[in-house]
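Omission of a single protein chain aside, the complex is shown with its protein chains in their original locations.
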Amino acid sequence: MSRPGAEGGDGRPRTVEVLTAWFETRAGGLLVPLAAAILAFLAGGLVVLFTGNNPLGVYKAIFDGTGLTYLFPWVQGSERATAARNLQQTLLVATPLMLTAIAVAFAFRCGMFNIGGQGQYWIGLIAALVVGTHVDLPPALHVPACILAAIVAGAIWGGVAGVLKATVGAHEVISTIMLNWIAIFGGKYLFELGGPLQGEEEFIPRSNDVTASAKLPAIWGTLQPLHAGIFVALAALVVYHLLLNRTTLGYEVRAVGFNPEAARYGGISVSRNYFLAMAIAGTFAGLAGALDLLGWKFRVATNDFDVGMLGFIGIAVALLGRNKAVGILFAALFFAALQVGTSTRQLDPTVFPPALAVNLATIIQALIILFVGAEILIVSLWGARRYVRRGRRVRAQPAGGSGGAA
Amino acid sequence: MNRSGWLVRMTVFGVVLALAAVAAGCGGGDEGGGGEGIRVGLVTDIGGLDDKSFNMLANQGLERARDELGVEIRVLQSQSDADYVPNLSTLAEEGYDLVISVGFLMGEVTEQVAKEYPDTNFAIIDYAYESPPSNLQGLVFKEQETGYLAGYLAGLMTTSDLERTNPEAVVSTVGGQKIPPVDRFIAGFQAGAKAANPDVETLNAYSQDFVDQAKCKEVALDQISKGSDVVFQVAGGCGLGALDAANERGVWGIGVDADQSHLGEHILTSAMKRVDQAVFATIEAVVNGEFTGGGVTVFGLAEDGVGLGEISPVVPQEMLDQVDDVRQQIVDGEIEIPETVS
Partner (left out) sequence: MTEAPVLELRGITKRFPGVLANDDIHFDLRRGEVHALLGENGAGKSTLMNILYGLYRPDAGQILLNGSPVEIDSPRAAIDHGIGMVHQHFMLIPVMTVAENIVLAAEPTVGGVFLDTAAARSRVEQLADRFSFAIDPDARVENISVGQQQRVEILKALYRRADILILDEPTAVLTPQESQELFAILQELRKEGMSIIFISHKLNEVLEIADRITVLRRGRRIDTLAASGATETELARLMVGREVLLEVEKAPASPGEVLLEAEGLRVLDDRGLEAVRGLSLAIRAGEILGVAGVDGNGQSELIDALSGLRKTVAGRVRLLGRDVTDASADERLERGLGHIPEDRQRRGLVLDFTIAENVVLHDYDKPPFARAGWTFPRQMTERARALIEEFDVRGGGPETLARSLSGGNQQKVILAREVAREPSVLLAAQPTRGLDVGAIEFIHRRLVRERDAGRAILLVSFELDEILSLADRIVVLYEGRIVGEYGPNVSEHELGIAMTGGRAA
């Protein structure tokens, strides 16, 4: 199509148009994930209805279960205490999700799909566990030492996939999936009965607890309280944003992600960036494992490896958060809330059968991924022609908007 | 279906639920179990209710208590280890009279929550504390007693010429791993077999696995080739492979933990660990005001906490009587059973 030139206009754009254009360029990134979530809930509601239950009641129970009611000033007394406990759990789950999502997003910005967040998480957790159980250090040093071990281990685990891609061209999806299984089975081996890292209780297949000096301080609550790791995760989001947008490394990663051929022409080593991006992605996932361990797990059992899903949910979080730091923050809170809100303790059996509750969370999550992925579908529900127009206008807009400033 | 029809149905549904809740709350009196007004919660580990093992058995005990004692029950399934503490504390917070956690993986967290809620009673399956708080009781099992009974029956079989037996007097055990609960089964089995037939030879090997059926099958096939005609599996899911081997080679197999007679005609019997019974007995104690915490309850034959499952109809009455005698002797404390494999 032909593109209207900046100078083609007869002067100043009308305010309404500028606002509309801003809304459509900026809010498009917000509206689509939001619409995806809403549609997923509607579709999930149909599923609930199909099972003969009332979706509104179920969703109210889920919402109450997330602990978000804590933010409402009129929720008082024991309800408030319950909401506080739930909110603590939501934030507790959101903490590693932010990090595993960054692990996906960072690799994605370099043009790679990191399915290996789960494996990197486990490797980081195991490394932190070794330092947390086998090394004696004062508290001020012990936590940082554990975290350092975790991010190095995570970097190695991610970096292996990066090296394989950079050197022999092995597709990162395949290699990260395989590395996940190595981490899962390797982890089970380490902690199974008679395994090298199995703890003192000889008939329980799990590790010892990390020492008290390696535990992160609690900041809110008593039983399984929210721990200081959430600050680390929030800081990691800032680091992610700066790394990507304010460093030469981030510039290279994005260039390679958008157009490896142009990056190479520009003098950027594509293979080096493949390696670095995967290794850095791994550090974030490894950090997630360390924070979970030092924050509330303190130990790991073999069957934890069977049910660990944080690395995979991180993919959905990154997808929903559009690989942006702020987006990831909200998407992680959203998925964590969903996770906590749909746990069987939140759904009274009279509201929804507990056996189905577990699956409901999975269904809604899957629907969200489906709808976010099928952006076109959502947009077409709004009307295909509007999309065509908006799409073109969005591209035309910066031409006018910033052209005037030039 | 039109909209108002749906609304009507939902309304009716809601009213029924409300009535049910009121009925439960008031204690209908006609259930006659004495447990009205008592609320019991169960928290599974991440295996979930359909694990065909402890979680499932514990739930059966819970449901039996509901049906027979009239208690109100609730089950919380843990999807990850992050759910353990919130699930336990939610039940305590909501004023449940007894909260049961399933499995040793919840040992620490149950103790932690029990200390936080001293007015709630807690019990945990398969975990023995050294000095738990006074509102927390460990529930463990005398596996050696049911092992002894199974071994005694196996020993008798070696002296018979019933189907699936051979002239050689050899029986065998396939353990998952050399850990105390497994070895208690095996030690009892070996002692029982020797008591029934002093000439019997006992084989024992560990698969080093509780999941992979192929590994246990390999071990069992080896034992069968050495003349074993009764194979006792003590290896959970892996052990199903051992029973499979027994079926293929036409010898007897003995199941473990749950009643595994449904697996086929080759199952001689099962050495059961009655988690359901332990749960039921503990709830009953609460209903009767007899629950005590701060220690460990050991469930043996006397408490119906362990026992044999269904015995193959091939076994003659005479042998059944002999096994029953031995059972009584164990209950009476007349037989000393070893707990470790020599």
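In order of appearance the chains are A and B, and numbering begins at 1 in each one.
Operating definition for what follows: contacts are C-beta pairs under 8 Å (C-beta built on N, C-alpha and C of every residue); 3 or more make two chains touch, one makes a residue touch a chain.
These numbers come from a predicted model, not from an experiment.
Across the whole complex, the hidden chain's contacts among the shown chains comprise A. Looking at A:T167, A:N259 or A:T362, the residue that reaches the missing chain in the full complex is A:N259.
By the touch rule set out above, chain A reaches the unshown chain at residues 1-10, 13, 17-18, 20-21, 245-252, 254-255, 258-259, 261-268, 385, 388-389, 393, 395-406.
Convention: only the chains that are shown with their structure count from here on.
Chain A and chain B have CA centres that are 40 Å apart. The touching residues of chain B, when paired with chain A in their complex, are 10, 13, 17, 21, 45-49, 74-77, 79-83, 85-87, 89-91, 93, 104-105, 107-109, 112-113, 116, 177, 179-181, 208. Against chain B, the residues of chain A that register as touching in their complex are 52, 54, 82, 85-86, 89, 92-93, 193-194, 201-204, 206, 209, 222-224, 296-297, 299, 301, 303-304, 306-309, 340, 343-345, 349-350, 354-355, 358.
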